[in-house]
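The complex is shown incomplete by one protein chain, all other protein chains being positioned as in the whole.
Just so it is clear, A, B and C label the chains in written order, and each chain counts residues from 1 on its own.
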C-alpha cells in the first residue's frame, strides 16, 4: 500500500485522478490538495465523487504541508508554469512525481519558451524527464523520479503514428492532423467562451498553427522518425463535455496490411489500445475508458493513409493515463483503478 | 407573384424551404407535396411551421396532380434517384425546377454510377444542368430550366477553394479536407444510428474515401483548376442538430494577402459569404443564416494554407441556397425570404 | 418610420431585439447601445447578426447620448435595478419605453423589495406601468409611456392560467407549477455554473420558493382571480440553449371542454398562442417563434387539470414579446419583424 497525493485535485483532470485512485486497491493514504478549495469538503466541490471520498477535505497546497505527507507518489494536475516548481521540490523530497502538465513534456527549453511564452524554471531537468505514452515509451522510463504524462491531443496522434514511423513505414513528411475535442479539454473555467450557450451548436477550429500541444507532438514524432517532423495540426472544439477524436492524413505508398501488422505487433498486449477494422473510432465508445480506439484506411485513389483515433480526453488523455503509468512502474495490472 | 411547389416538403430540407417560401413576398400560391404525408395537416407534421402555413395540407406527389398545378417553379427535396424522374417531367411540363438532390450535380454519368451505385435515368440531361453555387456559377446558368443545387459539404468546400484555383493561386494538388456535420445532414430518419442516445457525446469519421459528395466536389474543383483534381475528404458526424464546418489544408507558396485579395474581389458584393480575419468561423454564428463564413491562415512554418468555413447545412447547404438561386434568377434581392 | 433604440443590445435578449428590429419594416434609424461594448462593431460581438447590422457599432449608454437620439421608442434589455433609472429618464425625455427587466413588473414596492433585496428607485411609477402579456392585458395599456414586458417563466404560466381564472373556472387554490428553462434564461455569463461542462447532462431544480419571477406570477394571478393567489413554483435548468416549458397542476371540477372553450374564446385571433389537442407542447416546436403552445389534460382519476406550455424564452419570453407589444401599440400586424 502506498501513500499517494494529488495536487490540483479539484479540476477536471484532478477529479478523474480522485475517481481512479480513491478506489485503487494499492492506495493506502490519499491526500487531495487544492490551493483554491483548501479546507472544503471534497464531496461539496466534486459531488460525483461523494461515494468515493467519504468526509475527506482538500488539503492546502503549501510546500511544507505536501512534503510532510511523505507521499510515495504525487500526481500533479496543475497549470503549466505552476507545476514545474512543485515537481522539482517534491522529487527532491523523495517522492515520485507524475506530472500531467506540459512543464516537462519537451526536451528543448527553446521550444518551451517559444510555445509557452516564458523561460522554463528548471531547464536542467528537461532532458532527464521521460515522456511516457505507456504503450510507446522505452523501458528505461520506469527508473525516472519525475515523469511527464502526455496531453490529450498528443496521445491521440502519437499512438497511431509512432509505430509506423519507427518501422519506417512513414517518412514524417506531409502529415495533416485534424482533431476535435470536447469542452472539458479547456479545463474548469468561468468564462463566457466556454459557457453552455456559446458552445452548444458550435464547432470551430482554433489555435491554428500555434497550439501548444503541437510542440510535443512534433518533438515526439521527430524522435520516432529520426529527424525533424513538421505537421499541420488543427484542433477544433465540438459540443460535448468529454471525448477527443483525431483524423490523420499522410501520403503512404505501402499497403494497409502493413499498417495493421505493425500496430498489432506493438499493441497486441496493450489493453489501452483497440484496433478496429472496417469501422471508425467513435468517442462515445471510449467514454469512461482509458483506451484509444484506432483504425486505418488506405485510399487507393489518392495514395493517402487515413488514420482515425478516439479517446476520452480526461482518461487516456489525462488522469487515466497517469494512473496507468503508475500501475506499470509498480508492476501492477495496467488498468487497475480504472472502471473497465 | 409566382406559383411555387415544394416536393418532399416534410423532410429537414423541405421544412427549410417551407419556412423561406411561405414568407416570401413573391410567392403567390404554394403547393407542399409529400408522398408520405399526403393529406395531412402541414402543421401536424412540421409544428414549427404552424404560424406560417395556416391550415394547409400536404398534397399527394402524383405526377398528374403536380403538373396540373402549373407551377412557375418546383423545388425538389427528394432522395437521389427519385428526383431525376420528377425533375425531367416537371421541366417538360413547363416549370422551372431547382433540384436539391444529387441527381443532376454531376456532368459525368460514369461518375454518377460509380458513386451512386446505379445508372442515371436521364444521362442526356447531365451536361445541360448547371451546378449552381450562386456566388461561383457563371452567368449563363440563369437560362437553364433545370438547376442543380449543391450539397452541404460541397458548398462549404467550393466557396473557399474555387476562387483561389480559378485565379491560379492553388494548383489543386495535395488538398486535404476535413468536415464536420450536424446530424440533420443525414436526413429525417428512424434509425438507431441517428438516435439521440447513439449520437450524443459522439464524434466519428465516416464514409472515408467514398462519400458521395466527393464526386461533385472533385468535378467542380477540376473545372476551377482546369484539370483533374483529387482531394482527401473525410466527413465526421458531431453532436448537434444543424451546422457544418470544413477545414481545408493545401500547400501554398503565396501570401495570405493574395488569398484575401482574391476572395474580396469575388465575394465583395455577396451577402452569402462573410470573410473573417484573425478569427475562425463558428457554426453557431451561421445558425439560421444563408451564409458561409470563411477564414484563411497561412502557416509560415509548414508552408500550408489552412482554410476554414462554416455554414448552416440546412440553409446555405440546402434549402436556403435553393431559394437564393431562385431569387437571383428572378432578379430579386438574394436573401429574400431568408430571416437575416 | 420610427427611431428605435435598444439599450443592453449585446446580451441574449438584446440580440433577439437586434434580430427582430433590424429587419422590421417600420424601423427607420436604429441605435444599439451597450455600456460594455460601446464603440465595438456589432458584428464582432454578435456575429449571427452580421448580415443584418452592416458596419454598425454599439453606442455608449450615457444618458445624454441616449436622449440626444430622440428615439420614438426604447427597448431596455438591462439588469433589474439598472433599468429603472434609464426608463424614467427616457420616458421623461419623451420616448416610449418598453422595459424587459423586472423593474416595473410589480405594483407593490414592498413585494419588489422582498424579492429583489433593495428598495425600488421609483416606487411612484409602479402602479402606472402596465404589465403586458399582449394576449391578456387590458386595452388601456396602449396609452402608457412606460410598459413592463413580462419574464419568460411568467409568460408561460399566465397564458394558460389567466383566462381560466378570469372566467371563474379555477379558484387559484392549490396551483403547482413546474418549469424547465434552457440555459440562456440565466443571461450571458462568464461563470463556472453556466459552463458547458457543468450544464451538459444536468437537470436540476433551483430557487425553490424564492425565485424572483414568483412575485410577478402571483401578483398577476391574484388580479385574474380577484384575490390573493399563492402557487408552488419550481424552476429547473435543462441542458439546451433556448426554450422553456411549464407544467401546471391544479384541482379542477369542470370539464376539459370548458378549458378549451375559454381558451378559444380568448385566443382565437392570437397568432402568439397555439392550442394543441391530444398532444403536448414541445420546446423544439417553438424554437425561433414568438408563440406559446398550450395544451390541457383533465385527469379524471385525480380530478386535476394539467396544463402544459412551451415557449422560446428569448422570443415569447423576452425580445419577441417586446416587439409584439410595440407592433400592437402602433396598430401593425403583431408578428411584424418576427421570422414566422
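Here is the rule we go by: a residue touches a chain if its C-beta (ideal position, glycine included) is under 8 Å from a C-beta of that chain, and two chains touch if they have at least 3 such contacts.
Bear in mind the structure is a predicted one, so any value in this text is a computation, not a measurement.
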Candidate in contact with the missing chain, chosen from B:109, B:241, B:256 or B:270: B:241
Residue in contact with the excluded chain [from C:63, C:127 or C:205]: C:205
Touch criterion as defined above, residue of C:92, C:110 or C:299 at the omitted chain: C:299
Residue among C:20, C:73 or C:241 touching the omitted chain: C:241
Positions on chain B contacted by the hidden chain, ascending: 12, 183-184, 188-192, 194-201, 239-241
Absent-chain interface as seen on chain C, which is shown: 174, 176, 178, 180, 182, 198-206, 208-209, 230-232, 234, 236, 238-243, 245, 247, 249, 280-284, 287, 297, 299, 301-302, 304, 306, 308, 310
Chain A, residues in touch with the chain not shown (by the definition above): 19, 22-23, 47-52, 271, 274, 282, 284-289, 291, 293, 335, 339-340
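Just so it is clear, only the chains that are shown with their structure count from here on.
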Chain centre separation in whole Å, for chain C relative to chain A (CA means): 46
Chain A residues counted as touching two or more neighbouring chains: 198-201, 239-241
